[in-house]
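Removed from the display is one protein chain of the complex; every other protein chain stays in position.
Labels for the chains are A and B, by order of writing; each one numbers its residues from 1.
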Amino acid sequence: MRDRALLLGYLAAVVTATLVHDPRVLGAGAVLVLLSAGRDLPRLLRRLLRATLPVVLAVSLGYVVAARDDLATAGAVLLRLDLRVLLLVGLALRVLPAVNLQRALGFSDSLRFLLVLATSQVLAFGRLFADFRHALDARTPARVGPPTALRHGAATAAWFVRRAEHDAAAMTQALDARGLFLDRD
Amino acid sequence: MHIPDGFIAPQVYGPAYGAAGVLWAVGLRRLRRRLDPAAVPRLAVATAAAFALMMVSLPLPGGTTVHVSGVGMVAVLFGVWQAFLALSLVYLLQAFMLGTGGVTALPVNALAMGLGGSLAAVGALRLLGRGRVGLFLAGWFGTVVPAVIVAFVLGLQPLVARAADGTPLFFPFGWAVTLPAVVIPHLAVGVADGVLAVLAWRILAPQEEP
Partner (left out) sequence: MIATEQLRHAYGPTVTLAGVDLVLAAGQKVVLLGSNGCGKSTLLKLLAGVIAPSSGRVLYAGRAVHEGLRDKGWRRRFRREVGLLFQNPDAMLFNATVLDEIAFGPRQHGLDSAGDRARDWAGRVGLDAVLDRAPWTLSAGQKQLVCLASLLVLEPRLLLLDEPTSALDPRSTGWLVDFLQDLPQTLLVATHNLSLASELGERCLVVGEDHTIIHDGDVLALRGDHEVLARANLVHTHRHRHRDGEVQHRHYHTHDWD
């Protein structure tokens, strides 16, 4: 229940934040989200900046250059836009990791089942992938050039595809052995 | 090509959720109706494979690195429907596990990359066969077509969402800016995706045959 309520609350906040256009309201919302982090504020700020800064800067600078004849209007447009981005991305970083997706979307058994399987596989693949990157790092004295990187990328991609096929077969056998397909012919 | 939250207007993400929602429902129903017990596990691992492929990064001349999109490879390996569902799941899990990706951008990404990219990649392969050219173009179109769609959607924002004084409420640039700014870099990224698809297939293909 908690997860579904959290998710619905988050979605309502997102929709509201895209329907309201007053920069004071958007700014107040962003400040609220930031303050709600409490002691985690520096971490949240860091992640927020890392997620938004490059694209927000590129868009903002581009817009200032394009609208240099009327900087006041450009400033108002950018204030509204950037505060909205901050609010929405902050909200996502703050709320979504706390939501248990499997429980929030638990209205369908097969969807929940799919999410559990996919999440565990994604986490496992993420850890395995880190090893591939580390191994290349450990074996190279300097940044590798494009030919090596491509060869490494292709071998990595192929390995994960094969691993995926293998895991799918193993998972199906395990589910079968546990009686999951008994109701099917 | 990650669109953050706050750039897409409700006039666009609303209908995008509608369209993507219908397709998700159809895809999941197809999955259930196929009496193949491996269907759900296959989709789960296809999702993980797509996730891993997206983490592959390649250096560009000039010292930056770029992540490949992996869309073409996923589509070629798993088919359009599976690829669409798997890529949608990746965006969903990224949004929830890492808090990145953005829920307002999610349906746009799912439609652009998961559907548009997969269709383009599989189309290229059908037309040209599983030779080197076909695989390369599958990888290339799998990156470039989504970029065109994303550029189109971004450029649409100032047209559909404007304040009373005519200033844009969301993403502020029109097509004249978004098409070259988004598409041109992806013409190059697509080359990386294409070469990767060809090389990876060369490793996988000998084992595909009995």
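FYI, a residue touches a chain if its C-beta (ideal position, glycine included) is under 8 Å from a C-beta of that chain, and two chains touch if they have at least 3 such contacts.
Every value quoted in this text rests on a predicted model; they were computed, and no experiment measured them.
> Return the single residue from A:D22, A:D70 or A:D137 that touches the missing chain.
A:D137
> What residue numbers in subunit A mark contact with the hidden partner chain?
128, 131-132, 134-142, 144, 151-152, 154-156, 158-159
Here, only the chains that are shown with their structure count from here on.
> Round to the nearest whole Å and give the separation of the Cα centres of subunit A and subunit B.
Once rounded, the distance between the two centres reads 15 Å.
> Which bits of subunit A are touching subunit B when the two form their complex?
For this pair, the touching residues of subunit A are 10-11, 14-15, 17-19, 21, 47, 51-52, 55-56, 59, 62-63, 66, 73, 76-78, 80-81, 84-89, 91-94, 96-97, 99, 101, 110-111, 113-115, 117-119, 121-122, 124-126, 128-129, 143-146, 149-151, 153-158, 160-165, 167-169, 171-172, 175-176, 180-181, 184-185.
> Residues of subunit B touching subunit A in their complex?
2, 4-7, 9-10, 13, 28, 32, 35, 37-38, 40-49, 51-53, 55-59, 61, 68, 70, 73, 77, 89-90, 92-93, 95-104, 163, 165, 167-173, 177, 192, 195-196, 199-200, 202-204, 207
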